[in-house]
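Step one of this worksheet: look at the structure below.
In this view, the complex is presented without one of its protein chains, the others remaining in place.
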Amino acid sequence: MSTNHFPLRSRLRTLTDRAVTGLTILATVIVVAPLVAIFAYLVYKGASSLNLAFFTQIPKPVGVAGGGMANAILGSAILLAIASAIGVPIGIGGGIFLAEFGRGTRLANAVRFTADVLNGVPSIVMGLAIYALIVIPQKHFSALSGGVALGIMMIPTVCRTTEEMLMMVPHAVREAALGLGVPNWRSVLSITVKTASPGIITGCMLAFARVAGETAPLLFTALGNDFWSSNLNQPIAALPLQIYVYALSPYDDWHRLAWAGSLVLIVLIVLAVSLVRYVTSRGVLKGAS
Amino acid sequence: MPEFRARQIPSQPFETPAAQSSAVPAASSAPESSAVRRFLLARGNSALADRGFHWLMVLCALSIFGIVALILWQLLLRSQLSWHAFGFRFFYQSFTDPDSHRTMYWDPVNSLFSAVPFIYGTLVSSFLALLLAVPLAVGVAVFLTEMCPGALRGPLAFLTELLAAIPSVIYGFWGFFVLVPLLREHVNPLLIQWFGWTGLFNNDNPTGLGFLAAGVILAIMILPIISSLTREVMTAVPHSQREAVLALGATRWEMIRMGVLRNARIGIVGGIILGLGRALGETMAVTMVIGNTPEIHRSLLSNGSSMAAVIATQFTEAVGDMHLSALIELGLALFIVTIIVNALAQLLVWAVTRGAPAQTH
Partner (left out) sequence: MGVGIEVTNLNAWYGANHTLQDINLNIPANHATALIGPSGCGKSTFVRCLNRMHETNPIARVTGSVRIGDLDIYAEAKPVEIRRRVGMVFQRPNPFPTMSIYDNVAAGLKLNGYSNRRSLDEIVENSLKNSALWDEVKDDLKKKSGASLSGGQQQRLCIARALAVDPEVLLMDEPASTLDPVSTSKIEDLIFQLKVQYTIVIVTHNMQQAARVAEKTGFFLNGRMVEFDSTHKIFTNPSDKRTEDYITGRFG
């Protein structure tokens, strides 16, 4: 840099560099701002409305103060239980196929690709399909149909995270098991999957948290319900559905309940995401290499 | 290494085998050994269980194709009525109201349906979202991968990840109660004052709902997707590329532009298209802020509707089979479009990151 033939140009380049740095910082701030805003607002609104009644009571009629979303929490729990019963085993099975049996085959590539594409299919379309598949033949809305819709949505996520986590298990561990004369199925389940299980479990939690907040696929499957219901053949309440309905209602009492519900959902999701981060950053396989 | 010398084994290698083995005391032998051996010999070879397990896993994997096929089949089946009535015209026709002689597109009472206003609303809000989100997302990705101090990178990446995990309905809720009033009171008047002449910002909607609100909320929602994918493909660019450009005396920005962005551009485009896919199908948040009127307006401040939004709002109260069928046909169109868009995006991203395992964090 002792001789500089183009002082002006050089200065321009430095200036551009600085400007771009500034712009990227600005962009980051603009992106982080709404997140902070949303969180702050949620905590502010939600925390002030959250009380014991929220977790223990069902909604009161318009104009009556108080009430809670206990039935929606129960409903969400039931829906998520059905969803997990469908999505977790099938997703893990698909992931096992991709990582243990299909590596490098054309079928595995096609499955992986389809799973990623399926992940991007709008949830409302999933709701429509399940409506057509289950609700129309049954002639009524039901908890079952809602659970199936959510379960199907879990499959691609669970499948792909399971695959990724299994890929992180060193080949040597598989060899060790096979070398002992352990049958392949046993080796896969008791050794490979078990070794990767912290990662797989958190992957399932992530999928779980994602569908826990899904509203669109429930609109015309689970439908919602203002009362207690645990009948799988009846419409059932769900937390996100209730938030949607209450948010668009004209009543302040209901808005408060909706804020409280949102806070509960967000806390659940933040927990899941943090856990996933913790597990993946610590390395799924502490000590294995 | 004292232990080496202390060993009892003769380091003289070439003794006879017989002498060697007799010199070593026999290791203690377990009496159960033969029992164990007999037990293991009696175990089956699990060939059947292995094959069964293999096929079960294949079945799980194939179910993913099954799901796609099932969705397609059901949507095709249930949209027959509308398809037979309108055919391909469904996607471009319009009607004239016999009383007011105004153009209209969606009349459930008279069973007249056209997808035009919803396609328009979906496209306008999605592209508006891309317009707002892409520069920000790429900026954030550049900052996080190339400039950010290490201590900040983790928390910031975590925050953007959280942004992606917030449920759509909460975005909509927040948008309805915070964003929409903000736009109504502070942003829209300025836009009308400064850019009203373009015709894009007309002062005819006092609610603050509309395409702009939908676009902004969508932008916030797709930002983390685009930015995390951009980050992924940028980190996939080999370090040597960066060093090669830096060695030529480039500034940091020039290095990023020539060494990183140029190499990663296909993947970034993939990320943008993936974001577009999400925006096209996003339902709840859009439903809550777009206004939900089946109309076409040039002004971004007007109410409109989107394909997903009209399904969400009208499906449970559809007035007849034709209405239902038309809504399902909209869903079918949405399904096919998002499949194509996502497949395209996936191919582009894979083209860049192929070989490198996906780094999502």
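Note that the chains are named A and B in the order they appear, and that numbering of residues resets to 1 at the start of each chain.
Just so we're on the same page, a contact is a pair of C-beta atoms (placed from the backbone, for glycine too) under 8 Å apart; a residue touches a chain by one contact, two chains touch by 3 or more.
It should be emphasised that the depicted structure is a prediction, and the values quoted were computed from it without experimental measurement.
Asker: Wait, the hidden chain, what does it touch out of the ones we have here?
Answerer: Touched by the chain not displayed, across the whole complex: A, B.
Asker: Of A:20, A:153, A:191 or A:216, which sits in contact with the chain we cannot see?
Answerer: The missing chain is touched by A:191.
Asker: Touching the absent chain in the whole complex: find that residue among B:47, B:69, B:190 or B:248.
Answerer: Spelled out, the listed residue whose C-beta touches the missing chain is B:47.
Asker: If you put the missing chain back, which residues of subunit B would it touch?
Answerer: Contact residues on subunit B toward the absent chain are 1, 3-4, 7-9, 11, 13-17, 20-21, 24-30, 32-37, 39-41, 43, 45-47.
Asker: When the complex is taken as a whole, what residues of subunit A touch the one chain not shown?
Answerer: 170, 172-184, 186-187, 190-191, 194-195, 197, 285-288
As a working rule, only the chains that are shown with their structure count from here on.
Asker: Between subunit A and subunit B, what is the gap in Å from one C-alpha centre to the other?
Answerer: Whole-Å distance between the two chain centres: 12.
Asker: Please name which positions on subunit A make contact with subunit B in the complex.
Answerer: 13-14, 16-17, 20-21, 23-28, 30-32, 34-35, 37-38, 41-42, 89-94, 96-98, 100-102, 107-108, 110-111, 113-126, 128-129, 131-133, 136, 152, 155-156, 159, 164, 167, 181, 183-186, 188, 206, 209-210, 212-216, 219-220, 223, 240, 243-244, 247-248, 255, 258-259, 262, 265-266, 269-270, 272-274, 277, 280-281
Asker: If we count contacts the way the header does, which residues on subunit B are in touch with subunit A in the complex?
Answerer: Listed in rising order, the residues are 40, 45-46, 49-50, 52-54, 56-65, 67-68, 70-71, 74-75, 77-78, 135-140, 142-144, 147-148, 154, 156, 158-163, 165-174, 176-178, 220, 223, 227, 251-254, 256, 274, 277-278, 280-284, 288, 308, 311-312, 315-316, 327-328, 331, 334-335, 338-339, 341-343, 345-346, 357-358, 361.
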